[in-house]
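A single protein chain has been omitted; all remaining protein chains appear in their positions.
On to chain A.
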Amino acid sequence: MHDKTLTELAAGLAAGEFSSRELTANLLARIDRLDGDLNSFITVTPEQALAAADAADAARARGEAGPLTGVPLALKDIFCTTGVKTSAGSKMLDNFVAPYDATVVEKLKAAGTVSLGKTNMDEFAMGSSNENSFYGAVKNPWDGAAVPGGSSGGSAAAVAAGLVPAAMGTDTGGSIRQPAAFCGITGLKPTYGRVSRYGIIAYASSLDQAGPMARTAADCAHLLGAIAGHDLRDSTSVARGVPDYTAELDAPLAGLKIGLPTEYFGDGLDPEVESAVREAIRVYESLGATVREVSLPHTHYAIPAYYVIAPAEASSNLARYDGVRFGHRCEAPTDLTDLYLRSRAEGFGEEVQRRILMGTHTLSEGFFDAYYKKAQQVRRLIRQDFLDAFDEVDVLMGPASPTPAFDLGAKKDPVSMYLQDIYTIAINLAGIPGISVPAGFAGGRPVGLQILGTHFAEARLLNVAHQFQQATDWHLRRPGIIEETA
């Protein structure tokens, strides 16, 4: 059962081949057996999961089942969940239980899905390896020596290891797409504003966006339909209808115009990753697509601009963790300043503190114009690069990451870690959607092909990704951990 895609499981549930309880119990047992080593979950919620599975089975018995009723999944531990700890991977929130559900969680519950628990992540979504978690690093199911990517590393690893058919992630600078690539699964970052941010613990508000991580593009299409839409509680969510994202999956690709950004195939790109991506492009050509090179001239400014804007917003977003109302509070503070200093010094990890310091600095009087304002100008140029490119082509393609998953502990200096996100970060700055799909291997570790579309082109992206998955079987490859325990 654990080897099936979400779409297959939904069909099995609908056909009565197995119940949601059987499926849920099976996966909970797998988590129990395997996750001690993998560490992809921070919190597993067996009782709530089984109760939700029973409710789903009962709804099905009453003839009230929807397409996702009874389907198990997991939530990155950044989505607030009533009554279940939401830590954001931080000691600061190790004791935090929200009195509300995130809109995404509410919608997934309403669709009848069954949450098995909350997945591991880089603290406050700051990281590209999941090594910045208070709850410890996560292993890549393909290779225990490798990182799963980040920040949604737990979600990616759990799906890749067959612990859940799908998981929700968030993506601020590549946090869905890069771990999806590293773990050989499919991960979609929707257009900014497509999915409500309400109840998602904020890292960088103007960049954060939630999206599905699963085996296939079709799985992601089902899930996106369930979570997308305008939310009165999030002013930045867009009032725009939600199409049936599965409707266009089978549309043929003849005549599709693909652009390859020159800047995404330059220095620093692992040759094996490049050849896997170029091979994928040839598959598209065989499907009737035409390919041309395009330029995104401001690409090399994306990382500097991101590391001004994101930490600036983070420094403000994380000010609420002050030890006063919730979260970690230091022992026996002597006065207010001591309470603030020690609670925050103890509660936040090193990378989070680094980004708070960077953001505080760039917003300071005398630096604001040089950093923050300039970065916003660069952001507009980057966005314009993409809009210009989409005047000429339908989608852009390239690698999701310059290398396959690196070894745990390999990237010691923060800047080399930041450079990991060179192909993903600009997409968040531009607000456009992107999807990473499995496209082969480099050094035995998965390679992700990234496909980008213009704002609100999710249906097109899913169609383009799905057609690739009809023509290839990279997304069906499984790490050893699956066979061992099958």
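One rule holds in what follows: a residue touches a chain if its C-beta (ideal position, glycine included) is under 8 Å from a C-beta of that chain, and two chains touch if they have at least 3 such contacts; residues count from 1.
FYI, contacts and distances are computed from a predicted model.
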item	value
Undepicted complex member, UniProt protein name, chosen from "Pimeloyl-ACP methyl ester carboxylesterase", "Aspartyl/glutamyl-tRNA(Asn/Gln) amidotransferase subunit B", "RNA polymerase sigma-70 factor, ECF subfamily" or "ABC transporter permease"	"Aspartyl/glutamyl-tRNA(Asn/Gln) amidotransferase subunit B"
Sole residue of A:48, A:206 or A:262 that reaches the chain not shown, by the stated touch rule	A:206
Touching the absent chain when the full complex is considered, from A:284, A:372 or A:423	A:372
Residue among A:11, A:336, A:370 or A:471 touching the omitted chain	A:336
Contact residue for the chain not shown (choose from A:10, A:42 or A:80)	A:80
Contacts of chain A with the absent chain, listed as residue ranges	79-80, 86, 88, 93, 96, 98-100, 102, 197-202, 204-206, 232-236, 312-313, 315-316, 318-320, 322, 324-326, 336, 340, 360, 363-365, 368, 372
